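Note that one protein chain of the assembly has been removed; the remaining protein chains are unaltered in position.
Note that the chains take the letters A and B in the order they are written out, and that residue 1 is the start of every chain.
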Amino acid sequence: MTTASIHEITLNLGPQHPSTHGVYRSILRLVGETVTSAENIIGYLHRGMEKLAESRTFTQFIPYTDRIDYLSPMICNHGYCCAVETLLGVEIPERADYLRVLMDELSRIAAHLVFLGTMAIDLSSTTGWMYCYREREKILDLFEMVTGSRMTVSYMRIGGVSADLTDEFEPACRKFIADFPAFIEEFNNLLTGNEIFLARTVNIGALGAEKAIAFGVTGPNLRASGVKFDIRRFEPYSVYDRFDFDIPIRTKGDSFDRFIIRIDEMVQSIRIIEQALNGMPEGPIMGKVPKLLKVPQGESYFVVESSKGALGYYLVSDGGTKPYRLHIRGPSFLNIGVFPEMAAGWKIQDIIAILASLDPVLGEIDR
Amino acid sequence: MGSKRLADETVNKLLKEFDSLRHLPDDHITKFQVDVGDLFFLLESLKFDTSCRFDLLMDLTAVDYTTHFTMVYVLYSLPLGHRVMVKCDIPRINANILSISRLYAAADVMEREAYDLMGIDFVGHPNLKRILLADDFVGHPLRKDYTP
Partner (left out) sequence: MVQALENIFVNIAAWTRSTSIDFGLNTSIADFVVLLLGIGAIIGLITFNAILLVWWERKVAGFVQQRPGPNRLGPAGIFQSVADALKLLSKEDIVPSQTDKWVFRIAAPLVFVPAIMLYAVIPFGQGMVPVDLNVGLFYCFSIASLGTMSFLMAGWGSCNKYSLIGGMRTVAQMISYEIPLLLSVMGVVMISGSLNMSAIVAAQKSIWFVFLQPIGFVIFFMAATAELNRGPFDLPEGEQELVAGVYTEYSGMRWALFFLAEYTNLVAMSAIAVTLFFGGWQGPFLPSWMWFFIKVYVVVFVFMWVRWTFPRIRIDHLMNFSWKVLIPVALANILFTGIGLEIYKLVGR
């Protein structure tokens, strides 16, 4: 009589896969449906941005920053411009700062909507995905009004922003923030309270606070594990210290917490947008910056709170027109570093939920 | 930007503790320069010392200054609310440095990236292989003397 034995099989997830959020690849070892180990393989979207930065002028590099986190491009623009401005020592006009914050928060909402939509569709709720993208269309329309572009906006410049708000922007934006609570309610009715959704996400993939910090996880993933760390509060940049908003925290750190916290963050972003619109000062949108930009010798490390976590720019200048070295700290690069540890022991369907809840963006991971 | 600087007493304490440690002037961030020999012990102190408590490794990267490489470590302290940058020069030929992946798990992927793009060998790293470029890629592109 032959004895049956259970073999471990190796399954390749991606880079072409409906649920890997881009060209992410993982090699899973499975026993039945349970994952025993997962290995990250990245680099499929590596475009050599850091090397390219060394042969582009400071202003020429701004469109490249859009492609770092292409879902919230404004924030990436912002971080880079601030890193250069720190070395330049230029004063940013107040109106430009307000515009930057306004656009950052719209961008954050847009990115979180993609997160909610992709998390919904990864759990096979196509309808949830459609509803999120319907709302995102409104934000992309707002971006198009001001910058002419929907996704890769290249809106900010060294010293300010490139364009002022048009007349149609403010009423459209106010309408968007007025309609948003109704969307949140509709979405919660569809998905957040759904038994099947809860069974797929509650207590799945819990990440402890200490492990998260050790792995360099930042952003909503860290805050869902109970650590109150937000760059906008830790070291406020731009005019964030003038706005009144809360930092949502969840305690369990499971996939459901990571899901809910981003809904809460969107609500807070709406508050900031409203305050920015109300308090927007008049004035120029661009500071005094020479046409041929030569940044004095030195180095700066500037961190902004992107929708995925702490986005850091390390800029070294040798006094010329091009960066000597630019290093980009992509939050998702560290966030998925903890994924192999989180994935072990769960079923295939669970790791899809876990990966979705970490909200990785390949542009940041690979640069 | 509200940069949280390390308290002066702590800076002085560290300067006394490590011979090769130098405090570099900077308007935006507390910056230290240290030699390779003291680096690991300095980072350990920064992590575990009660007045430092730098629990988050924000960034780990390297810069090619043609005559030497400079390792850059950026640390944040979540409980105490300050941040610091530590720089360390290493020679370009056979560039190597002790891995800090035992100290900070985040260093695992960041050191692999520095190895991949700069060619720095991190001694003691559990899995030092290329991360962004293809496994059979030849060369280290971020070096200033790299030719494709």
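As a working rule, contacts are C-beta pairs under 8 Å (C-beta built on N, C-alpha and C of every residue); 3 or more make two chains touch, one makes a residue touch a chain.
A quick note: this is a predicted structure, and the numbers were derived from the prediction, not measured.
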{"item": "Touching partners, among the displayed chains, of the absent chain", "value": "A"}
{"item": "Options A:A53, A:I121 or A:M342, residue touching the unrepresented chain", "value": "A:I121"}
{"item": "Option from A:I177, A:L190 or A:A206 whose C-beta touches the chain left out", "value": "A:L190"}
{"item": "Chain A residues touching the omitted chain (full complex)", "value": "9, 11, 17-19, 33, 120-128, 130-131, 134, 190-191, 194, 196-197, 199-200, 347-350, 352"}
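Definition applied: only the chains that are shown with their structure count from here on.
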{"item": "Whole-Å gap between the CA centroids of chain A and chain B", "value": "25"}
{"item": "Touching residues on chain A, where the partner in the complex is chain B", "value": "42-43, 46, 48, 50-51, 82, 86, 211, 213-216, 218, 227, 229, 234-237, 241, 300-303, 310, 312, 314, 316, 324-325, 327, 329, 333-334, 337-338, 366-367"}
{"item": "Of all residues in chain B, those that touch chain A in their complex", "value": "1-4, 28-29, 55-59, 61, 63-64, 72, 74, 76, 78, 81, 83, 85, 104-106, 108-110, 113, 117, 130-134, 141-142"}
